[in-house]
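Shown here: the complex without one of its protein chains, the others still in place.
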Amino acid sequence: MPERIDFWGIPQPWGPILVYSIVSLAAIVFLVRFYRQASLWWKVGRPERRWNHPLLRLWNLVKVSIAQLRILRQRYPGIMHLTLAWAYFVFFLGTALATINGHFFKFLEGSPYLIYKFVLDIFTIVFMVGAVMAAFRRFVKKPDRLTLSPRYTWSLIFIIAIVINGLLVESFRLAIQKPDWALWSPAGWALAQLWIVTGIPQVVLQGLHVAFYTIHFLSVSALFVILPASSLVHIVTGPLNAFFAELDRPTGRLAALPLNKQSEPIYASTLRGLTWKQLLDADTCTECGRCQDVCPSYNAGGEISPKLLVVKVRDALRRDGRAIAAGGPSPLLVGDGISEAMVWSCTTCGACDQECPVLIDHTGLAVDFRRYLVSEGKVETRLSETLANLSRYGNSFGQSERARPRWAQSLPVKVRDARKEAVEYLWFVGDYASYNPQVTDVTRQTAEIFQKAGLDFGILYEGERNSGNDVRRVGEEGLFEFLVEKNTAALGKCTFQKMITCDPHTYNTLRNEYPAEVMGGRPVQHSSELLQELAASGKIQLTKKLGYRVTYHDPCYLGRYNQVYAAPRELIEATGCTLVEMPRHGAQALCCNAGGGRIWMDEGSLRERSERPSESRVREAAALPGVEMLVVACPKDLVMFRDAVKTTGLEGKLVVKELAELVGESMA
Amino acid sequence: MNQEILVLVEHLRGQVADITYILLAQARLVAQASGGKVCALLAGHGAEGLSRDLAADQVLYVDHVALQEFNGEAYTRLIAAVIAERSPRLVLLGDTSVGADIASGLSARLELPLISCCRTIKAEGSQLTFSSQICGGKLMAEGPIPAQTTLVTMLPGGFRVEQGRSAHPPAVTRMEAPGLDGLRITLKQYIEPKGEDVDIARQPLLVGVGRGIQRQDNLEVAQELADALGGVLCATRPVVDQNWLPTSRLVGKSGKSVKPQVYLALGISGAPEHAEAITGSEMIIAVNTDPTAPIFNVARYGTTHDLLDLAPALADKVRQAKGG
Partner (left out) sequence: MKILVPVQFVPDLVEELVIDAGGDRLDPYSIRWKLNEFDEHAIEQAILLKEKYGGQVTVLAPDFEGVEDALYEAAAKGADRLVRMCADFYQGTNSHALARLFLSFVQQNKPDLVLAGVQAYSSLDGTVGCLLAGLLDWPYVGYVSCVKPGDQRVEVRKEYPGGLTAELEVQLPAVLGIQAAETPPRYVPISRVRQVMKTSKIEEFNGDLDLMGGLAPEHMFPPQVAARAAMLDGDVDQVADQLVAILREQGVL
């Protein structure tokens, strides 16, 4: 009867004793080493509560680290990694079952045993496929986002060697045993033929079996020992990071500025200013580079990348962590390895956080560093002037508050003043929609559409200030609070049931960051959501079917951050246009590079062969067959893409229109 | 007090500044109406020759080694002495790095009234009125000039340089320098502006960019237009301060004054510090989205189109026109 024989072919009693003692010792070494590394997270980093909802956290772990759904987003590397990872899961499970079988409850006999053997062997083959894919990728294809250092090469070689070794051990046993059920171990049996055919004597085979078995358990023990320092530690840190991911805060809400016991703010000047979770993030990074691939700033600039940001924190932790934990000095992070340029180049689009297979929060890290730089006054001139304008005039354009409602002056029907009369919808217009001459036409059109729909709405006129979304992301918490105060005071005097805005940035902060007492549970809608509702309920009649072939750009703060994907698309379809999706659409949309205060900063010089994200985006749109129009739902996108169409010479080939313009045309 | 108009001759490194001729032109106008004389005060060391084309009735020349280069303290003492001796009706100085260093000091020391940012002085007989422009060109102030020796610092723009030049050298009278010992300001050295690329002051066609260009890489658009036209790019202070263009391209009060045949002002508001440096142009064409921008007061033609739209279109058309 087929059964698993514990320690087959291994000299007793020393064999098992040696194996158990050495492996156990290796495991202990692993635990000690890992603890020494991990303890730095909470010894150096700030405290943070991440233990709530344990079951939900476990479920996340299963989705992210076991099913590895994020990794599967890219086909080749996804299959490659899953084969390697799952093979090891199975091998580990196999060894665990074997141990249980050997010492507690014998069940690996008969059919269960055969299935057990079969599964293990199949996964060996699966692993080999993955190994070939990985080797080809790392040594031949060499994609830009990978770190091709010896560290990673050795890790790959090592894990492949262990599996080959294991297969060899099995093949020698099968060559000796020649059991009837050998076909249930197809891979091992196939290799065993080699030894059988070459007629190697029994004794030699036995010797080889013991030898390779020894190498096997020694190399696995070695793996345990070196794991904490090798790149393979992500086997442990990855699931940990997924388990401890942020659950309480929506992505659209930044973490509050932490205060110490004297109520003074704590800035991320040194490692001590980061939370233990952020340090865990840094230690988890596998340098896969997916974040870098989707980062608009990296693809336009060069050395500036989310991966590099995290890796630099990790390097600092490895270099100084122990000394800091022992009470030594904490060197500054920004300025040493992490340049100020790197910190400022983030657009806070969130694409990196979304792609990361181990759920690292890059954006939060960048904002924390910005908070530090702002606290030190290390702000470049143009941004400094804009912040001063925001503080003094409440808008980023440096124009008088009295000029804010000027866009509405030429409208035949006056827009209601929400400060003076109760309205159902309070329309928080936003800076760009109010002041930028490229956008005000669209704002007027939007107002007229609302009026035609019989909507009961009003605006705050001069009482409105910049909502503060990007001010917060630039790291100026004090100014953000100041703007919130001003807006809160203005809103507090108004009577309304719902809020609308056409600016996704405004939408994000009103929805996620403004104090609950201010919002009073009242919903905030983006104009695309409202317009879609109005069209669906017939309050506006989209009589003229436009028939354009269009594509739609998902704004970062509407799509990725707040999951509003459907309403704009339904609206486009309702106007009778055909929507063709760009390759990077929905949650994978490429940021136009205006967010995170980038539109207030000096662009810096571009690498010669790189192009601006906005230019890359309009080219992507124009490349779609038959598409003549790029539809946007954000005033900053409108400005950025119209400029990009000019600088890429696509005038006449691609037209950029705001959703409201499309709706207006369809209502004519 | 008599009706003499005293004009300070500003010169730097052997060249008389344009503002001096403008002051002389203004002085002549007042002198004609009030019956006074125009007296130019030239201080220097071996600099008598600089007086040859000054349109003055008389040149007072003071020679002293301490006056070889401009020195605020020395000049203040000198002018104070001249005023004390001659009691002129007006003392005209340029509103410049030279004139503004001494005018207010003289006003304080001698307790004489001072008018600054003056564009023009009108004279009806002995009645003089001043017209000054302040607040970035957005405000005019006019009023009578008091009936005592008055100091005036003037901005260019009211007269052309040629009006202050004379074909015949004026009469020169030498004057003794007052005591110039114990000066508390000393010149150590001059520092030349770095790396002269192009001398914009000699260019017949200039494309000027201002704040309206917004971002550094929009400069490409302006450069393209300049290239198409065969002209040179220059800029106002905000652009140069950001290091988007070198200081040698600065047009303005602390930069260069230019007199091209055509000056194309893109996204420039036209504040006095810049406007005064381009008034010598034969023709100014202004592109600015703000219809109330002061640049339109000095430009011959204007448009409120966005320069980012107009410049590429114009560059295309110019290339077509040149290419045939």
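By letter and in written order, the chains are A and B; residue numbering begins at 1 in each of them.
We adopt the following convention: a contact is a pair of C-beta atoms (placed from the backbone, for glycine too) under 8 Å apart; a residue touches a chain by one contact, two chains touch by 3 or more.
Here the structure is a predicted model, which means the values were calculated and not measured.
Participant: Touch as defined at the start, partner being the missing chain; which of A:2, A:265 or A:331 qualifies?
Facilitator: Of these options, the touching residue for the absent chain is A:265.
Participant: So which of B:33, B:112, B:177 or B:219 would be touching the chain we can't see?
Facilitator: Looking across B:33, B:112, B:177 or B:219, the contact with the absent chain belongs to B:112.
Participant: Of the residues listed, B:62, B:78 or B:286, which one is in contact with the missing chain?
Facilitator: Spelled out, the listed residue whose C-beta touches the missing chain is B:286.
Participant: Determine which one of B:140, B:171 or B:198 touches the chain that has been left out.
Facilitator: B:140
Participant: Consider the whole complex, including the chain that is not shown, and state which of A:13, A:54, A:150 or A:377 touches that chain.
Facilitator: Among A:13, A:54, A:150 or A:377, only A:377 touches the chain that is not shown.
Participant: May I ask you to list the residues on chain B that touch the chain which is not drawn?
Facilitator: 12-13, 17, 69, 72-73, 76, 96-97, 100-109, 111-117, 129-130, 132-146, 153, 184-193, 201, 204-205, 229-231, 241, 247-248, 250, 253-257, 261-262, 282-286, 291, 294, 296-297, 299-305, 309-310, 313-314, 316-318, 321-322
Participant: Since one chain has been left out of the picture, which residues of chain A touch it in the full complex?
Facilitator: Against the missing chain, chain A presents residues 265, 374-375, 377, 379, 381, 383-384, 387-388, 391-393, 398-400, 402, 476-479, 481-482.
Please note the rule applied: only the chains that are shown with their structure count from here on.
Participant: Which of the residues in chain B end up touching chain A in this complex?
Facilitator: 215-217, 220, 242, 289, 306, 308-309, 312
Participant: Which residues, counting only chain A, touch chain B once they are in their complex?
Facilitator: That would be residues 381-382, 437-438, 602-603, 606, 643, 646-647 of chain A.
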